[in-house]
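Before we start, here is the structure in question, set down as structure tokens.
A protein chain is absent from this complex, but the other protein chains hold their places.
For chain A:
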């Protein structure tokens, strides 16, 4: 933005005009989209701990982390897909399918634990590849593709498992290892929470620091421009769906540890909840703008609202209402930021 040469053209003079405070906020948010969810998180933390001091206790905050782990992990994959201007309605169904296949095969003295986890990740990636292939080869809109595969994967998972849960006690111990907890200071952290943090770091790094990451943003921002710039758009899209699917497979592992069973009835609203986390986190539904850090904040905000309002003795429906308002607010802010003129 800053130039050493004095402004000569009208455009340059326009760029250097004085900004109103509101415009400055707009510019700031444009450069750092994670600021607004971060502010909401901080404010909700202050409000909820004032309403009930127990909210801020390490014990209660540890629980919030554990409660958002599963949706938080799914939301990493969802963020990748939304960054490409897509949407994935099949997230939960893919995770359940991967989980039930792995758990059924590992039940009793079946498949060894490590292999079962690898299988879950592979099934997730394969399901993602199917979504990706339908989007890139048949040129179908992601909304419709994943709406279809949502039903397909849900049905397959139920048919295969016959609607039955597999108890963690019947599974190799490593499958529920993600539910083991250990103390960190006065907090209690589960292996699953650590896995989610690693997931965010890995995907955050890949998006910000690798060529692949830049390509994902480019494809999401303007497919045609990306193609003209020499990016193999279809290949990037397909890779995004495969990576997201693999992440759902990893989430299946985290879910078994948390629930104490592999149940085909778990995480029924995972698709909407993960999209909510992504949107509140400031990632644009129209693609090309956003980051996984925002999604993490978005997932935490929803967790804070659930726990905070419950501790304040407020009916759970007000949480649903508040989260709905937040989504609308977040999208409105996104639209406003998009209007920024550089």
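Here is the rule we use: contacts are C-beta pairs under 8 Å (C-beta built on N, C-alpha and C of every residue); 3 or more make two chains touch, one makes a residue touch a chain; residues count from 1.
Heads up, the rule we're going with is that contacts and distances are computed from a predicted model.
Engineer: If you had to name the missing chain as UniProt does, which of "Aromatic ring hydroxylase", "Sugar ABC transporter", "ABC-2 type transport system ATP-binding protein" or "3-isopropylmalate dehydratase large subunit" would it be?
Structural biologist: Answer from the UniProt record of the missing subunit chain: "Sugar ABC transporter".
Engineer: Taking the full complex into account, find the residue in A:102, A:259 or A:278 that is in contact with the omitted chain.
Structural biologist: A:259
Engineer: Looking at A:29, A:216, A:267 or A:280, which residue reaches the missing chain?
Structural biologist: Looking across A:29, A:216, A:267 or A:280, the contact with the absent chain belongs to A:267.
Engineer: Going by the contact rule already stated, which one of A:23, A:50, A:151 or A:210 would touch the omitted chain in the full complex?
Structural biologist: Final answer for the missing-chain contact: A:151.
Engineer: Please identify which residue in A:30, A:188 or A:214 touches the non-displayed chain.
Structural biologist: Going through A:30, A:188 or A:214 one by one, A:188 is the residue touching the chain not shown.
Engineer: Which chain A residues touch the hidden chain?
Structural biologist: 54, 59-60, 63, 66-67, 70, 85, 141, 143-144, 147, 151, 158, 162-165, 167, 169, 179, 181, 188, 190, 255, 258-261, 263-268, 286, 306-307, 310-311, 315-317, 320
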